[in-house]
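What follows is a set of notes on a single structure, which appears directly below.
The complex appears here without one of its protein chains, the remainder shown in place.
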């Protein structure tokens, strides 16, 4: 059978205990309920029926294994949340707690305080034992009950910290920087031969982690972003030659801008990092916007924060404290350029600029994301209890999979500008195919 | 190449016109943008990596074809909505209108009034020409702007009606009854050798149409249903030995009840038509509920309207005007049984019964469903303009496909009680694996 | 100065301590910030400018007093919630806690468990000391964190319970039954000469307590009820001769039905307990509904649960466990009557019945009610700390007042069918002035 580069998922060792889920749910150990390590999920689902088909990429399917590596009564698990907020963090924490506590019978579950900083003893934050009361209502609340921080900590320091507290399982919720940190930590752990599973749960409001079809919080972000676009549209309609300009998240990938455009149905131009659109000249944005205003008297432009960086060529960029390159402010720049252009063309316009920023990511998870977070959390527990490590929970075609962290952080996902998703944006906006 | 039984999609004839989308979006006719009839989407994405893999089912991928059958300037298209309401009907109508009008340049788009009844001249409802003003804000509003009705009309009468009004394309939004009607209509149309495409768009809040991974309105229904479950949970928590009982939609399939359970995270027992749960006795619901109340002092039970019909054995059932068998009222029955049981056990309880009924289905589409409806509508236009007929727009793994109507109505989709979805419900509720 | 019958507010005794609010907010004790007992709020704000005006009713204004009766460091306060749920209960509890804890410096605040039952030692529920963690996020959650129960307890038992736990202040959140219980308790307390303040906070989703202009939870209920009416309207529009029938709360007063009608703007007939509308005959509801259907093809009827009881004359009524008389089910009755009438008239109609029941009252408080609950809670603290007792916090013209409990429970508030509010309903519905 053909298998792709992603097939090697690390294991801590032999699984010696029957899964507590068998007793919990009244199932035999050979029930169809349990997932075998040989069950895989294909990456590609489309093929050309007129040609020979080759498949070279598939992933191990996530799910409960019939035998587990860890003895629940002796296991101490911990959760850490790193980086910026994302709708659904508390939901993931809650589902991890519930699955461990009720279904596997692991009673010692801890919350690491303030991200990886909470694994550095110098910071002075001790892991907090979690109880029902802590998590019970948390799925109704945005943010992270554990606090967060940015940037890496020394993997050896973190490994020693976990050893000294007797932690056997660590769930790392965070973006690609966090997952890189998780991998480094797992390597420090392996060096020490600790029986400690490190399982990543990908968190990115930009939806830009590979092999994660739809990261949690993304659907919520679209919903809220579309509310803001609606406001921009209403403002544009309410004024003569009204232009609504909305800046949305998306450092390197336009998923939020594109998705919110389809949800909104009221955007005329969607600008994403993947497409270096022309600003000036005949085929440029400004002229297209002028046509739109002359024909329809109002327009909405949505721009991802990472779009149009080619327009700043030669201007230096700075970094934030996690080491991410900061982008030039395309929203403010476009606002100025549009105003200047319309002034020069002698066409009065009425531009309203909206930048919702953190408002998109600090809210509670919506219905769809409550499903995704619940599953992400529980699949992570299944993987960890089975003794799998150095992997993160990905998803393909609504199935959850095990992705070696190394595979996941080797690249960033971008929007395929020839794919169905971008086609949908072109249909909705009617914008030029730059 | 292996192809499944679903591969034959009917065509009206040779496609003679270059797609107007090429000019509209500035693309050559051989652009990757256009989808070939030989592009297919697999049904199965999981396999056992330790065995030889056989695939016997795949579907034609939906999408714009490079050449079209209909000449846009001469085409008259119409939309009809049938059966009960579902969030997103207006969104589908709007996206069909926009795709036809702006992207394909078809200016004559009509709304059939009041379902199939509007295709019967005796009813006296003339098709209404749709304009921008009619649809512009409609995606913000629940219901159907075209009205609806239940039950079939004579296919020959409908075919003659469409011929006399010069309609070339009919989009049929409705459930399996509606799609059966669409198929009968298409046969009457074919008998008359009319160049008229009939394209179905599946509408079912129960999500029970095969080869439609997630029907539109379903995610919205889950969101609203979870709000109601939340109320039941809050009531149960606020009283001593509080029990919240919620009846949800789901005549033959438990997708709404199961999905809302995962969204809610606060349900203890989910009862679906696919599982004839025992009510009494040691392993029965009532005893399990008693245990839950004794341990936790509160509980939430969610029941699909089609669940537990085995408890009414021997009692006759009636039919509604569309011919659907009506179920016995399991909600009211459970309420009485639970109250009687607790009374008999001498355990006071405080039961609150909630039946949101139509409230779940009459609201506007949420973010996710705005994406699904938009795509459903536009893919239907692509199919129809290419001269495809007697098909409906299905979806697999977030890809849209062409499903021959006959294939779609040959069976009903039910929840796989050994699959991932039901496993998720078991994890969340901790209920017995009946 | 003329004062009404409501002027006598009971006091525990001399206020010996300067208000801690002076230090807290950096104010002198004679600051305008503090409210004097002689400040009063008028009941009537309208007058006939052509006549001599007499005012005979005014109330003591609520607010912080410059001196207080209780020494904060020695005070133990408790909160109890009784009867059915209402949006905002947790908000009131939270604001009481915050005002006591932060502003007055009272560190010992307790929650009585499960209503008045929690003041009966036989029930075995000990008061729970409240902490920040308990209340911090509670304003985002519906229900009551303290639990509730129905029905009275022996006042002497409750008084002894409070004495034995050293409680000095009790806040009673509940409807008129609860307030009667509070008054009885206060009398038992007075008999024992305990320095214990009993302060009521009126809770009624029906908005039917006198001298409480708008009770908390009412605005939230209107918002949610209007959502349900919207669904009924959308269903009615989507069907041929569609009728949406919605039953709303309102045992003896039509405030919810009337208010939701104005919010909705889509109701054609609003039926309230205050107006015994004719059902049959020329001026009756059925004939008016028929006219509406013939003219407009759709209609919405909203009925308060206590409306139309005159139609059941001669049929016996039962009581719930709090002793409230149960009403006949007017919703189900109207549904049957309408269906029978239209059938007899040979006019097909399509009736959809919605009964949201508890869904209206179990949700979290909306913006307006978050303001009302915050103020209700804090004014109650001001009153209690000043040693006032046997009063409840009322409101007139957006001002908060002290109402002796005896005055408040002497009558029920009903909708003035000659007043501005009902005029607004007539304007919106265009219904006959029965």
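Which chain is which? They are A, B and C, in the order written, and residues in each are numbered from 1.
By definition in this document, a contact is a pair of C-beta atoms (placed from the backbone, for glycine too) under 8 Å apart; a residue touches a chain by one contact, two chains touch by 3 or more.
Predicted model, so just to flag it, every value in this text is computed and none were measured.
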item	value
Which of C:27, C:157, C:190 or C:275 contacts the chain that the document leaves out	C:27
Touching the absent chain when the full complex is considered, from A:63, A:111, A:143 or A:250	A:143
Contacting the left-out chain in the complete assembly, out of C:19, C:58, C:153 or C:241	C:58
Touch with the omitted chain, as defined above, among A:131, A:291 or A:357	A:357
Those residues of subunit A which, in the complete complex, touch the missing chain	85, 114, 117, 141-144, 147-149, 227-228, 230-232, 234-235, 237-240, 352-359, 362-363
Positions on subunit B where the hidden chain makes contact	137, 140-141
For subunit C, the residues touching the chain missing from this view	1, 3, 24-27, 32-33, 36, 38-42, 45-53, 58, 61, 63-64, 91, 94-95, 98-99, 102-103, 139, 213, 219, 222-223, 226, 259, 262-263, 265, 366-368, 370-371, 374-375, 378, 396-400, 418, 420, 423-424, 426-428, 430, 432-433
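Heads up, the rule we're going with is that only the chains that are shown with their structure count from here on.
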item	value
Chain centre separation (subunit A, subunit B; CA means) in Å	29
Euclidean distance of C-alpha centroids - subunit B vs subunit C, Å	41
Touching two or more other chains - residue numbers and ranges from subunit B	none
